[in-house]
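Note that one protein chain is taken out, while the other chains of the complex remain in position.
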Amino acid sequence: MSAVVNIGIIGAGRIGKLHAENITKLVPSVQVVGISDVMMNDEMEKWAHSLGIGIATKDPSDLINHEEIDAILVCSSTSTHADFTMASAKAGKHVFCEKPIDLSVTKGLEAIKVARKHQVKLQLGFNRRFDHNFKHIHDLRTAGKVGDVHIVKITSRDPAPPSPAYVAVSGGIFLDMMIHDFDMARFQAGSEITSVYATGAVLVDPEIGKAGDIDTAIVTLTFANGAIGVIDNSRQAVYGYDQRVEVFGSKGAAQAENDRPTNVTLSTAEQVSTDKPLYFFLERYEDAFVDEISSFAEAILENKEVVVSGEDGLEDMVAALAAGKSLKEGRVVTIAEMKDELGL
Amino acid sequence: MSAVVNIGIIGAGRIGKLHAENITKLVPSVQVVGISDVMMNDEMEKWAHSLGIGIATKDPSDLINHEEIDAILVCSSTSTHADFTMASAKAGKHVFCEKPIDLSVTKGLEAIKVARKHQVKLQLGFNRRFDHNFKHIHDLRTAGKVGDVHIVKITSRDPAPPSPAYVAVSGGIFLDMMIHDFDMARFQAGSEITSVYATGAVLVDPEIGKAGDIDTAIVTLTFANGAIGVIDNSRQAVYGYDQRVEVFGSKGAAQAENDRPTNVTLSTAEQVSTDKPLYFFLERYEDAFVDEISSFAEAILENKEVVVSGEDGLEDMVAALAAGKSLKEGRVVTIAEMKDELGL
Amino acid sequence: MSAVVNIGIIGAGRIGKLHAENITKLVPSVQVVGISDVMMNDEMEKWAHSLGIGIATKDPSDLINHEEIDAILVCSSTSTHADFTMASAKAGKHVFCEKPIDLSVTKGLEAIKVARKHQVKLQLGFNRRFDHNFKHIHDLRTAGKVGDVHIVKITSRDPAPPSPAYVAVSGGIFLDMMIHDFDMARFQAGSEITSVYATGAVLVDPEIGKAGDIDTAIVTLTFANGAIGVIDNSRQAVYGYDQRVEVFGSKGAAQAENDRPTNVTLSTAEQVSTDKPLYFFLERYEDAFVDEISSFAEAILENKEVVVSGEDGLEDMVAALAAGKSLKEGRVVTIAEMKDELGL
Partner (left out) sequence: MSAVVNIGIIGAGRIGKLHAENITKLVPSVQVVGISDVMMNDEMEKWAHSLGIGIATKDPSDLINHEEIDAILVCSSTSTHADFTMASAKAGKHVFCEKPIDLSVTKGLEAIKVARKHQVKLQLGFNRRFDHNFKHIHDLRTAGKVGDVHIVKITSRDPAPPSPAYVAVSGGIFLDMMIHDFDMARFQAGSEITSVYATGAVLVDPEIGKAGDIDTAIVTLTFANGAIGVIDNSRQAVYGYDQRVEVFGSKGAAQAENDRPTNVTLSTAEQVSTDKPLYFFLERYEDAFVDEISSFAEAILENKEVVVSGEDGLEDMVAALAAGKSLKEGRVVTIAEMKDELGL
């Protein structure tokens, strides 16, 4: 392998295109050799070539079986994630798979096992671990600055709710939205979640309730290392994307505030005001989308552990499923119980 | 009654002295006519006279039955709160009673009923409602600035743990510490708590665990108005007293940061640093201790509702007891269930 | 002398009353024995007695010659400051004199000399040195945290302009307003001003210009220790009293932001807003008014240097006069030149 990772991207939707453009412009350690999409057309092909991507195809096998390709980015629709992951692994390609690896835990586990068996790297797209603020909190903790972790607090609120139609097929707030926070909680606690208790309500949009989901939720967590935690989610923070993390421990606390477009304060006779937070995930995690790919490349080139493994994704999903069960049954649900139920 | 409320203070311990000095210096609408303490001695008497307090006695009846006294401040030991409250009410005196009104909900309720029957004001010493930050959040909400309340978040951490000996007789973290936060939660939500779920751990001091208590806790709340909430407590925040509140709603969010001794930032080659939060409740709530008395006097003089009623104290206590039960039984506990059990 | 300083207050106008109330309530080391005012009347007398002040008189000699009085607070009109200071000093009383000690530098100097000769303490009322933020910056510097001072920056803006009538007799912006900042500059630089260059404009109110004054000014400073500095003044900051100080040096920078009523942030769809600064000097320097008196008492009781000496006041005044001259002549003016001109 050269000092550059040659990759193929399966799926040229919004996220596939984002990765293609990011890599081309901002990740020197990665080269996009080809991109595939079942809807590949002239326009898409032209766009690919403009980025210097040689192969633009309808057939993902053209990438999976390409001799010079070292790794595959799976950016296709969720239902195909596990299959493309397995096919790529079997072909000896490392895999970066957008989350979730599958809507079924069983199939997700199967994909993980295949990757393990073929000894390829498997990284999932939980990009928030690469956010400059959250990574810094993580680094402060692992450097011992907050001591033993006692409490992890995560605030995660979207600027505007998705359509009820989207909600209906989303898997629900825990699998669709809070799964990112379960991943963050595990990342920041440095420990596995052992139980969850979920409270929720429909306060933003009654249509979300009619779709069988909630739009506001608080989940309490316990961790294997004894720490406890809490996540709150809302589908609508009218002031913008609210993404904050706090890790509190025996030696202190590390807290991340939101990022804002500018650091300007305007003081008038009426008030003192500052910018609202960056609007949504594309703005807030703009750099994180780039850094997760750089990190994946580094893991391959230097044969290191990936920062977000398939196993991480599985644990996150189990936590999300447990939260759903907790909300439904109005009781605390242990991860052990949930894994038993899932046959894990 | 004159435009000044004449009061008698029962109990000249730390809190009684604090009120006496505050009133004398900073509450023009109140005059301290007398103070009683079972341990009254020459030194205490001298101190009282230096403040211009005419009566210094061992016998609280000297105050309760004093013709010119309009109101009694009950600052004696907890076990006497309800009795002094009732005796004062029966004598037609308004009562400001330090929290809790009693360790028994039943007796607390009895005291409240006596106060009601004799049509005297009864205010409890939950002074945080008078904190400038928290009061401002409350005022923003009632002015409609945050819209309908969706989430209430309260962080409440002490700078250093109490002794295990204190913990053993404290009634536990929920009754001793988090009761303030239950009161704050109800105040900020503008609604009653309907259920609680408690998670806790012994992470600060194993001796606290041996004393049968926890030192770190997260409690999830639901409110009658549909909102949900969460409180986290720790007996030890090494950086000082951490007292923050956030109310999130349909139109926005109001958040209070900690108060600090100064607004100075020091930037050096090593770091950029600011002051730690004010050390503990005497520093942080210095003004709130004064304002709760002014507010009590105003309620009397203008015949208005008190800001913290006996009923408030009772609701807070039920929430605390429910949290204890929730922790013990590992399940959500409704306030209705708890009230049934308590015979309320 | 007892452990309490017995004082008499000359002048019962706004500032004299403020000191009387502050001392009575909040300065245990000082007792107000008497207060005099040329306009003393029944109402004022009643007010004095209500504070426990025994003597209320028209004649300041009743205080100056009172055997049990240790110190005099000169709070009368400016034209009488120096005379009362001298009379008090001659009677062996320590003196706290509101600023300025006199509108004439010569007479001010005379008063200082009399105080020196009679070996009494003389403190001036530059209360900003006692502000919690500015004192902290001073303490950081003297503790070596900012290293050698390179630049001192002071922002000082009033919320609203005074009336043109007031401006006409005020002595002008430099003597009336910026004199506080010259004192602050010397305090924070830890060094004497050696030259000033003033720029100014009439931007707030043309009437101020017609009264022969300016309302907006920037003055550059050089200090004896080599540091340089800058002060900006405006008679009108519509967002409130803007009082900030920055000391920049070889090891770092210490900066003080404004104080605000609360630390609450409100985030809405329109904006993120916080409180405006405290409105004006009575709000911002509320504690500083108390602390300057405590400090004066401490200087007397422990025979220490006062924090703001008569000489300080004189230096501040020379700087203000030099700034006026600089503005008028459009050139830098040295303090040495100004002192020569003043015969100092």
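For this structure, a couple of remarks:
Letters A, B and C mark the chains as written, and numbering starts fresh at 1 in each.
One rule holds in what follows: a contact is a pair of C-beta atoms (placed from the backbone, for glycine too) under 8 Å apart; a residue touches a chain by one contact, two chains touch by 3 or more.
All figures in this text were calculated on a predicted structure; none of them were measured in a lab.
Just so you know, the chain we are not showing touches A, B, C across the whole complex. Here one chain is not drawn; of A:L140, A:V202, A:L301 or A:L342, the residue touching it is A:L140.
Per the touch definition above, the residue from C:D131, C:D158, C:D213 or C:D232 contacting the chain not shown is C:D232.
Of the listed residues C:A160, C:L203 or C:L301, the one in contact with the hidden chain in the full complex is C:L203. Those residues of chain C that touch the chain absent from the view are 148, 150-151, 153, 155, 157, 197, 199-201, 203-204, 216-218, 220-222, 226-230, 232, 234, 236-239, 242, 248, 250-253, 330-332. Against the chain not shown here, chain A presents residues 25-26, 52, 132-133, 136-137, 140, 145-146, 251-259, 261-269, 275. In the full complex, chain B makes contact with the omitted chain through residues 237-240, 260, 267-269, 271-277.
Basically, only the chains that are shown with their structure count from here on.
Shared residue numbers account for over half of those found at the interface formed by chain B and chain C, and the copies are therefore classed as meeting with the same residues.
Taking the mean of the C-alpha atoms as each chain's centre, chain A and chain B sit 42 Å apart.
For chain C, residues that reach two or more other chains under the stated contact definition are 267-269, 275.
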